[in-house]
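For this depiction, one protein chain was excluded, whereas all remaining protein chains were kept in their positions.
Should a chain be cited, it is by its letter among A, B and C, assigned in written order, with residues numbered from 1 in that chain.
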Amino acid sequence: MIASPPDLKLRRIIADFPILAKRTRRGKRLIYLDSAATSQKPQVVIDALVEYYSSYNANIHRGVYEIAERATTAFEDARAKVAAFINAPQSAELIFTRGATESINLVSHSWGLQNLKPGDAILTTQLEHHSNLVPWQVLAERTGAQLRYIPVDGRGEHVLDKLDELLSGVKLVALSHVSNSLGTIAPLEIIIPRAHAVGAIVLVDGAQSAPNMPVDVQALDADFFAASGHKMCGPTGIGFLYGKRALLEKMPPFLAGGDMIKKVTYEGTTFNELPWKFEAGTGNVAGAIGLGAAVDYLQGLDMEWVRAHERSLMCYAFARFDELATRGLQVYGPHDRDRVADVISFNFSDVHPHDLASILDTEGVAIRAGHHCTMPLMEKMGWPATARASFYLYNSEEDVDALMDGLEKAASVFNLR
Amino acid sequence: MIASPPDLKLRRIIADFPILAKRTRRGKRLIYLDSAATSQKPQVVIDALVEYYSSYNANIHRGVYEIAERATTAFEDARAKVAAFINAPQSAELIFTRGATESINLVSHSWGLQNLKPGDAILTTQLEHHSNLVPWQVLAERTGAQLRYIPVDGRGEHVLDKLDELLSGVKLVALSHVSNSLGTIAPLEIIIPRAHAVGAIVLVDGAQSAPNMPVDVQALDADFFAASGHKMCGPTGIGFLYGKRALLEKMPPFLAGGDMIKKVTYEGTTFNELPWKFEAGTGNVAGAIGLGAAVDYLQGLDMEWVRAHERSLMCYAFARFDELATRGLQVYGPHDRDRVADVISFNFSDVHPHDLASILDTEGVAIRAGHHCTMPLMEKMGWPATARASFYLYNSEEDVDALMDGLEKAASVFNLR
Amino acid sequence: MEDFYKEYILDHYRNPRNFGHLDAPDASAEDLNPLCGDEIRMELQVRDGRVLDVRFSGKGCAISQASASMLTQTIKGERLEDIARLSKDVVLENVGIGISPTRMKCAMLGLKVLKSAALGEIASWPDDDPHTASV
Partner (left out) sequence: MEDFYKEYILDHYRNPRNFGHLDAPDASAEDLNPLCGDEIRMELQVRDGRVLDVRFSGKGCAISQASASMLTQTIKGERLEDIARLSKDVVLENVGIGISPTRMKCAMLGLKVLKSAALGEIASWPDDDPHTASV
């Protein structure tokens, strides 16, 4: 196969990302294939941060002077943009957090401690990121609820045969939209209605879907949706939780402090309205504004295009990986191109993924190696670790070729035939 | 009195802050007197963020490729810098959070729920920020512990007459080092040893002290120390909690997710070592690196100088405010210049602080008006609201003069004699 | 912003109209602006679905107090359902021009409380808009 050179749109996109023009210490082009860990940032996002800090940096919500007004407006506009990005009905349903992990913890502490009791069950899956697993383990332990897993098969696809059984007594289903270690796209269209049918609510961990495909929380009918800004072209330290208003209204606050209260006396406190009830203390103002700029950028590209671009890159990568199958390259995850998103996990003969990643690094190719924060899945599958390449909107088929060249180098270092 | 023009050092500092060179919409110079809400950022901090995002943006701790190594090193170096800034014995005792509010909530959820029971008491003061008050109200309610207040007198100074009585049965004392609404510097040198004598631990809310004076957590013998980066020249969305290792080791994690675990199975979890045990999920990497740059900047200026500079500005401001005393300007807070930091709260005749702030804004003077997140204190004092000017390292006596001119304008708008 | 503090605003601030309490109000509500601490209470005397009399009380800035004071003059004789549907324009017209976004809640607090009294439940901020969380 021969890589198609980047077309005009892709070339323009690549030029939007200053880091992609940099060279590594060894003078190599940076082939960044670790966007599932964190994405690179376009210049417009960096500019939004610089503009905030150099022109209207101020604390929000309380200041009546010009830059405080401007900061407040920009912050709340960013909320509205992110809400619109996932088609949330109201921006009051969009809570800024540090990231997906904090969003999930907010639900486990606030909704979870309030609503679960012994005899109840929480249902998740076998391929969750630790951030969507450990909070539920902790919650189950605290409340006496039972934690159950939707199994996945050897290719990391959800096995729904026993879903009815698994759902009995379930109050909350928490699952990732897209798996960060295998790329599996969850069959939410089946699971969510069935969960609702038994009266359970559903939290969707969208850390890997929000960056890579159009998301419509109303069409999904998700009760909660969590994601991280840093994986979707935004700054670090900002993310969000969407929640249906009816649920959020009834939940107690999570963190306590400034901004989440309406009235405080020495004797007690009245809490603020949504969304601020859940935003205690000074938030990541610059981060939120940067995320607003990121969302503008993504919408400018069109999320349908992003998904299609990544899908075609994945097809190209799968085809090229086939060339190394006879020399011990094993690819994990779903075969069906429509059920897998931006991630390929693999192993190459007896070369440990860490060693592979180190060797690829000498060629400027950045991939991830390890358990990808999905230790139980790795253990179940019997993989001590995998190498993972993940693709984003700025990657090209040439990047896949560079990865292939790196694999050839590893083969020669490790004397593979 | 006549303002001294900024000396060379101060002029250089002012030039370090790009926002201070900007003009307001009305073409006025920005006189920023709201640093207690959030500080402005020097160019070096903005540059550190831009450098990270444009040259080595990567997720930390797990990547073995070049930019991930660089990001990890920069992040952990920042931790070491911040630890050194407050003289923490080990950087493993320094946990990155979103800010002081999250730091305090971490202690209330983790240490508090583990250690408090009915019959125990929590002691705080009457002048706390909501962020150091509401978490203890919530904790008291959850655990059945009693919440008590060290009273303050009419000038906002701590009344310690009954300290022994107040301390009986106390397990935790939580108080601010410097009050954000009155500038009162707490007598920690008296309170901390007496708290320790009864076996209580002490959390110091350093949100207003870390930016403005040298802090030595070992000399203070604080058990916990919380602060926010955005108030000390750093980015938004980053702050820290210092805790003595012996305490942190015994505490359960707060948030659950990636990075805070050592081993996860479907059945349960082993938690990670300090400080990562308390840092679940992807942190604010750029924010931490920016805070490291801020701390370098502050140490370059010398925190003794910062405190002396602000003290002298406060003296000048007090003297100038005296000129308006006969026309109804009332200044709140301690008289003793050694017991008050960077904040002056005041009221001007029957001009409501909000109206005052709006009028000052037309002159480019940014002050805060309201309850400053200390509603119970305001209620106790009988002030519906106050106006607050706060000073930082980039303010000059000329800024105080601009504030005075603005007050004159307000007097004329409101027809004050 | 300058022309914001017109003479009549100061006048309503210093001499609020319909200030105080009714003996036996048929409807009432109170609320505060959490961002600045302004407080307003509205009490209504209602006959045949129309406001016969009104009193307000509270404390806060000139904008919040003057706009509440002016509002009480506007609504006498109005039907409760019309009051519940009042838009923020009535306040903006009363106070004149130039209210910045953050101070909008100061201006609208009186209207919010009045609508709550008329509705018998807590009204939302008059400037609420689904995709722009108001401040």
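Just so it is clear, a contact is a pair of C-beta atoms (placed from the backbone, for glycine too) under 8 Å apart; a residue touches a chain by one contact, two chains touch by 3 or more.
Every value quoted in this text rests on a predicted model; they were computed, and no experiment measured them.
Although it is not drawn here, the omitted chain touches the following shown chains in the complete assembly: A, B. Although one chain is not drawn, the whole complex shows that of B:Ile14, B:Val44 or B:Ala80 it is B:Ala80 that touches it. Within the full complex, the residue among A:Leu20, A:Val365 or A:Met378 touching the omitted chain is A:Met378. Across B:Ser39, B:Ser91, B:Thr236 or B:Asn347, the residue that sits in touch with the chain not pictured is B:Ser91.
Although one chain is hidden here, its contacts on chain B can still be listed: residues 60-64, 68-69, 72-73, 76-77, 79-80, 83-84, 89-92, 94, 261-263, 272-273, 275-276. Listed for chain A, the residues touching the missing chain in the whole complex are 350-355, 358-359, 361-362, 369-371, 375, 378, 384-385, 413-415.
Rule of thumb we're sticking to: only the chains that are shown with their structure count from here on.
On a Cα centroid basis, the chain most remote from chain C in this structure is A. The geometric centre of chain A is 44 Å away from that of chain C, both derived from CA atoms. Averaging Cα coordinates per chain places chain A and chain B 32 Å apart. Annotation for chain A: residues 62-64, 68, 261, 263 touch two or more other chains. Residues of chain C in contact with two or more other chains: 35-36, 100, 103.
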